[in-house]
Structure formats: structure tokens, C-alpha cells
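Structure below; questions to follow.
A single protein chain has been omitted from the complex, and every remaining protein chain is retained in its original position.
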Amino acid sequence: MTVTHTFQAEQLVAGYDNKPVIQKISLEIPSNKISVIIGSNGCGKSTLLKTLARLIKPISGKVTLDGKAIGKISPKQLARVVGLLPQSPIVPEGISVADLVGRGRFPHQSLFSGWTKKDYEAVAEAMRIMDITEFANHNIDELSGGQRQRVWIAMALAQQTDILFLDEPTTFLDIAYQVEILDLLTDLNRTHGTTIVMVLHDINLSARYADYIFALHKGTLVSEGVPSKVITSSLVKEIFGLDCSVIEDPISGSPMVVPIGRYHANKCTP
Amino acid sequence: MKNPSIDFIMAGRRQRRRRWLLVTGILVVLACTLCITMLLLGNTIYPVKDVIRALSGEQLKGVSFAVNTIRLPRMLAGLFAGFAFGLAGYTFQTMLRNPLANPNVIGITSGSGAAAVFCIIILHTSGAIISVASVVAGLATVILIYFLSRGKSFSIGRLILVGIGIQAMLDAVISYLLLISAQQDIPAALRWLTGSLNGSQMKELPPLVITVLIFAPIVIMLGKHLNILELGEQAASSLGVDADKTRIALIVSSVIMIAIATAVTGPIAFVSFLSGPIAKRLVGVGFSNVIPAGLVGVNLVLASDLIGQFAFAYRFPVGIITGLLGAPYLIFLLIRMNRKGEL
Partner (left out) sequence: MSVKELIDGLFHPDIDSFETSVVRKRISRTVFSLLCGAALGVSGALMQAVTRNPIADPSILGVNTGASLFVVCGIAFLNISTANQYIWLALAGAAITAVFVFGIGSMGRGGATPIKLVLAGAATSAALSSLVTAIMIPRADVMDQFRFWQVGSVGSATWNGIATFSPFLIVGILIGFITAPALNALALGDDVATGLGVRTGVLRFFAALTGVLLCGATTALAGPIGFIGLLSTHVVRLILGPDLRFVIPMSALTGAIILTISDVGGRLIGGTGEVEVGVVTAFIGAPILIILAMKSKVRSL
């Protein structure tokens, strides 16, 4: 059974030290879909994600979950519906994988209780989805970078939220791991109906995995919609300043950006 | 459908839980043994029977005075101060995710110490005023360090550097105050330079006991939150921990305990620094280590005090022994952190 939520931003202005980075963004996150926020470096995509996930308090405007401003919902209650995988999480030295994943159960636990049966089930399920069950009782220090990233995502999964934000979940990973992580997230979306919102660097992977794309440029939302509508050579020129040709991805049929550059431009047929 | 890996995960977790319980249990037993030893040992070793009778209020010549007036307050001061130092040290280290960021290194104990010395030597006050002054000074030191080290973005490195600077100033104040004190009595000086349980009196204890009984439970209750804070600001906030409020509650509780304990025993060197890492080594990190850290603190203080009293020809104050134990560990830790590139 999938739960639907309306998650909206209205006239959102946010930034650091009262210097706005994003300007008057209004949007609605499509429920039970995978959305990807794209844009060039410093365009505010991370700021937008963090503001949506309440890590940054908006300067003006508001973010609402099912019509209620997220600032008005108690942190713990909100944490049962909205989860976030931070870009650079900190690993406590010497913790076991299962214990770390279990920390994602915090919003569901009371002050003193140990793990309940539900906690164990959630942890086991999260670890199964991320395929890290075999490491359950290993020390996290023994794991490779890609495996650690899966542990972190498992922790966010154990939180069992209907909406999950991920801030560049594939940075620092080899291309094979990137694809694997995105496949796992897609599994999650297809089987549990989890609404996923993420920031990705790679525009072609974004186009392939996203159901919906938000394109940001200089702090404003310049385009949104399904990838085939949004990803055009004029948009890429606008937000990345890159001349390119957009072709059809031979595998998935999604749009694929092929940069032109100065040396090969004459070979492209107009 | 039941996920078959649940049992696997559960077994591992149970095993770690057993270790936690076992270690904590051993620490409790050890602490009790040390407490009893402290009552029994002294210039004269009294039989257990006499000590119990003296404690229960019977007047026994010699025994009553030695046990009730000298050994009992000494033991209680060590017990509560050790718990407070261990608990607070662990809290700071975990919250700031750096074993070096503890009240000893960043100057909070020096703040409280300077205030207490000032009250005693210059104002000639005693009792509640000292407690209040040291709490205020401890909190003021924390606030000062926080604001000075805030900068554009928070950095532990900067916090530690600023803390060391503040500590240099406060230590200069303490040295100076000790130097100008009219009749330089060496026990008092030592107490403030290294921490000592000598001369602990029953009448000094109530503030310490009450503070620990109020604030230690708060820190213990927030142990789970502390574990989440350890994962970083963003993770904590996405898991529904109000990072700012939790941090303030933890800092205020810890600083109050440290300040009061420092006002009673002086800054017993390195206890707040050593307890957390030792507890972690013993228990692992899966569960909340707040209680084990406090217990390690108790054991460190009581054992070091016994060593200081009886192991050498001269009676050393407890702070010397913890200092000699702690300093090499500090250096070892630095070497390890440098090698791993954590600094």
C-alpha cells in the first residue's frame, strides 16, 4: 500500500546568513515518483534540497507537507514522514553496520525503549534492499566507500519515511556503483512507492532515472517536467552554458546530452 | 513474510548488549569495591565491623572520626566528582566528535577553577557562593569559546585553538592568585593546580551530590540523542533531533556538573579526557556510553586516589596520579590521530 502526500514549496527564498541563494521558488514534489534537481555548480540545488528537508530555515516563503508548514510539525513526527541522506555524513568510529542502520529508527523510538520487533524488521528490510545483510555485524571501518554509501542509504531507509531526500548520493563513487545505487533507489520507489527527491551531478543519469526533473539556474526554477520535455539543448545551453546535441539514449530512450566542444563541432551535422 | 536475516541481526545486537551489561556490571562492582576500600584504608586499618558501626552512627573512639569525618567525605567527593567528570567529558567528546575537545583541554575547568580560587583566596567566601561562581564562570568560558571560535563556519580545530588560548590566560590567573595568597598553604594550591581529594569535608558535598543527582539523569536520558548528534548536524536534524536544543541541554548540564565538581576537588587532571575513550574501548559504540563513561570516571578517581595515598612514601594528590596516567595517553592519541590524518 502506498501513501500519497502533497509536498509543496511556496515562494521559497533561502540561503546562508540571510544572503538568499534561491529566489521565490514554488514547486510541488510529485508524490510516489523520483524527482531530480539539476543545475550547474552553485545554482542553489543543494540549498533547495536542504530547505525542503528543513535543514535550512527559509528566509521567506514556506514548505508544506499535506498543507501544514513543516516548521509547525514536531521534528520527530516530521522525521517519520520525511528523511534525508546528507551529502557528507559522519561515521562514528568502530560502530557495527546494524547498529548504525538502527540509528535511523530514532524517530520511531521512545526515550528509553530498546529495539522493538518493528525496529528489527525495519533494519533487516533496509539492509536487504541495500544488500548489506552479510555485513550486519561487521565494523563499518572494514567497508569500502561504495558499501558505506549503501549503509547510509539503508539508515535512511530504516527510517521508513514516505518521502526521501538525497543530496548527491553518488558522489565519490565509481560509475558502476553510481548505477547500482540508482537502481536500488528505483527498486525502492517501485516496490514501496517512496517519493524520492535527489540532487544529481550527472545530467544523463538524471535524465535516465528521473520521472520528473526540476532545472535550476541562478537560484530560480527555469524548467520542470518529465525528462523528455525538460532536457533540451537550449536548456543545457542556458543553465550549463554548454553547446550540445540531445539524442535519444540507446538503452532507455531517455534524452541524452552529448557535448559539442570546440574541436569536434564541425563534425556534427546541423 | 518474516525476513530471515532478522535473527542474524538480533543475535549480533544481543551479543553487543551483553557486552555492555557485563562491562557496566563489572565497573559498578569495581567502583563499590574501591569505595569500601577507601573507607577501610587509612593511617589505621579498621575492621569492617567497626567501620559499619561507625557509619551507622555509633560513636567509636577514633574510628568514628577517621571514617565519618575524613574517609567518608573523601570517598563521596571522589565518587560524585569522578562520575561528573566522566559523564561530562564523554558528552563533550561525542558531541564535538573529537576526543581532544573535552573540558580539560579547552579551558572550561580552568574557568571554574579560576573563579573558585578567586572566591576562596581573595573574597574569603565559602559554600554556595563558590559553587555559583564556578558554575557561572564555567558557562561564561563555554560561551566565550563558542563565540570566538564560530567564524564563518564552525571548526573543531579552531575551537580547540581558541580554548587553549583561553586556558593559557585562565591558568595565568590561577598561578597569580596562588602566588599572592597571603599565607601560602600548599595543600590548597595543589588542589587548584592538579585536583585533590585531601581535606574534603562533609559540608562541601551537598551541592555536588545534588547537582549530580539532578543533571546526570538528564545527560543519561539524552544519551540516545547524543548518539544521533554524533552522526552530524544534517543527519541529526533529518532524524528528528532538535540539534540546537539538545546540544544546549547537554552542554549546560555537563558544564554545571564539571563546575561544581571542580569547585570541590579542583580540576582532577585528565579524568574527563580519559573516561570516554576508555569506556568506548571497553564497551564498543553500539549503545549509549554515557553511564559506562561516568563509571570509568569514578573508578579512575578512586583508584588513583588510593594509589596516590598508599603506593608511595609520600602521599600524592589524586590529580598527580591521573595526570601521569593521562598525559601519555594524550600523546599516544595525538600520534594516532596524526598518523590517520584526522587533524
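Order as written gives the chain letters A and B; numbering starts at 1 within each chain.
Quick note on the criterion: a contact is a pair of C-beta atoms (placed from the backbone, for glycine too) under 8 Å apart; a residue touches a chain by one contact, two chains touch by 3 or more.
These figures come from a predicted structure and were not determined experimentally.
Colleague: I'd like to know which visible chains would be in contact with the absent chain if the whole complex were considered.
Modeller: When the entire complex is considered, the left-out chain reaches B.
Colleague: Quick one: say which of B:Ser64, B:Thr125, B:Ser175 or B:Thr246 touches the chain that got left out.
Modeller: The single option touching the absent chain is B:Ser175.
Colleague: So that we can see where the missing chain sits, which residues of subunit B does it touch?
Modeller: Subunit B touches the chain not shown through residues 100, 105, 148-149, 151-153, 155, 157-158, 160-162, 164-166, 168-169, 171-173, 175-176, 178-180, 184, 186, 189-190, 193-194, 269-270, 313-314, 316-317, 320, 323-324, 326-328, 330-331, 334-335, 337-341, 343.
Throughout what follows, only the chains that are shown with their structure count from here on.
Colleague: Within their complex, state which residues of subunit B touch subunit A.
Modeller: Going through subunit B, the ones touching subunit A are 3, 5-6, 8-10, 12-13, 15-17, 97, 221, 224, 227-228, 230-235, 237-242, 280, 284-287.
Colleague: Can you list the subunit A residues touching subunit B in their complex?
Modeller: Interface residues on the subunit A side: 50, 53-55, 74-80, 82-96, 98-99, 102-104, 106-107, 109, 111-112, 114-115, 120-121, 123-125, 127-128, 133, 136-137, 155-156, 159, 165.
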